[in-house]
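The other protein chains are all here in position, but one chain of the complex has been omitted.
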Amino acid sequence: MTEETMTEETMTLDVTRYRPGHDRAPRTQSFTVPYRKDWVVLDALNHIKDRIDGTLSYRWSCRMGVCGSCGMMVNGVPKLTCAAFLRDYRPGPIRVEPLANFPVIRDLVIALDDFMEKLRRVKPWIIRAVEKPVSDGEYLQTPAQLDAYKQFSMCINCMLCYAACPVYGLEPAFVGPAAIALAYRYNLDSRDEGYRLREPVLSEAVGVWECTFVGECSVVCPKGVDPAAAIQRSKLAGATDWLLSMIMPWGGRR
Amino acid sequence: MTVPRVERPGLFYPKLPATWWLRNANYFRFMLRELSSVFIAVFLVVFLVQLHRLPQGPGAYAAYLETLRAPGWIIFHVVALAFALYHSVTWFNLTGVVQVVRLGERQVPPWLVAGSSFALWAVVSVVLLWFLLRG
Partner (left out) sequence: MATRKTSEPFWWLLFAAGGMVAALLVPVHLLVQGLAVPLGWTSISHARMLALAGHPLVKLYLFALIALPLYHWAHRFRFILEDLGLRGLRTPIAILCYGAAVLGTVATLWVLWQI
């Protein structure tokens, strides 16, 4: 059962190719891959790279939806290619393009620098005024305190939400869904004391206020994070802070 | 103001077209939702003009009502009502997302928050209708 037969079903993938310094703009190359009902688009890409064209470049790692590396546009929708089954796109063809709204380095590989910079800027870690020494033991947290932020902690930094966000597409300076959702996750964490340090990033014009609540970020998120909710709640918190600072400029802030 | 992005040589920078909102149903519905604010604003201007006519006497007021009977205005108000209802429904659904209500340590489920907003809308509408029509 190892030989491919003449009657074996195949699918066509229309894949974006782009060679920096060589191509002025991306172009499309069509590949024919075997159809297997348990294959995902990533399997098809690996087949292309292994058997047809070894120059095809793309990112992937865990192939099980936890690393966030393999995000691409599949038929115009941001998806993890390890979670996009060929059988859901039959008979095809399937259009595979680099993740939208990001600069393309080569083929399906996009430049992540902007997102990484924004991630660093929102300080996605527990911030304490004074760190507890290890000898004092763990930070204790009730299940209810965990529930408050758990959903937003599921982010795998796959950036599908940035690809779905038209605001980010039109304004690259927008801090964006995942970064804001992660800032929100740490602000909600009972162990964290860093709200004031994250506030300048969120309260900028290109912070939460740029968002127009299109909501597509939450639709495409493969981990159910709901960044749109995080952003709107951050707007409410930010506006409340602002109002209080107007009414009581001498203090009274969180 | 935002700093223009520095573009590195060799990379391809895609541009989002102004027609992005025609690409899928969710984007399109978003645009409709935003557009609803235009129809609401126009209706409120129509209302303001009506209030302006009030102190000018029953003649001026009746003449204005006559203008509103024109088929163009009726069609406008039908369309505006559809948009206003779309705004209300999307708005109250979103209250569940935006407003987190905590009772002690537990969070009120979003559908309940949204449901309460809809219930409020129903009550307010009935009271308002009664108030407007009873004379």
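Lettered A and B in written order, each chain numbered from 1.
Please note the rule applied: a contact is a pair of C-beta atoms (placed from the backbone, for glycine too) under 8 Å apart; a residue touches a chain by one contact, two chains touch by 3 or more.
Note that the structure is predicted; figures quoted are calculated from it, not measured.
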_Just to verify: which one of A:Ile126, A:Leu146 or A:Ala205 makes contact with the chain not shown?_
A:Ala205
_Interface with the undisplayed chain - residues on chain B_ = 16-18, 21, 31, 34-35, 37-38, 40-41, 43-48, 50-52, 54-55, 57-58, 61-62, 65, 68-69, 73-74, 76-78, 80-81, 84-85, 87-88, 91-92, 120-121, 124-125, 128-129, 132-133, 135
*Spell out the interface residues on chain A facing the chain that's missing from view.*
166-167, 170-171, 199-200, 203-205, 209, 212, 235, 238-239, 241-243
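In this section, only the chains that are shown with their structure count from here on.
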*Mind checking the centre-to-centre distance between chain A and chain B? Centres are C-alpha means, answer in whole Å.*
31
*Within their complex, state which residues of chain B touch chain A.*
2-3, 5, 7-8, 10-14, 16, 20-21, 23-24, 26-27, 30, 34, 94, 97-100, 105-107
*asked:* Give the list of chain A residues in touch with chain B in this complex.
replied: 18, 20-21, 23, 25-26, 76-77, 100-105, 111, 142, 144-145, 147-148, 166, 169-173, 205-206, 212-216, 219, 226, 228-229, 232-233, 235-236
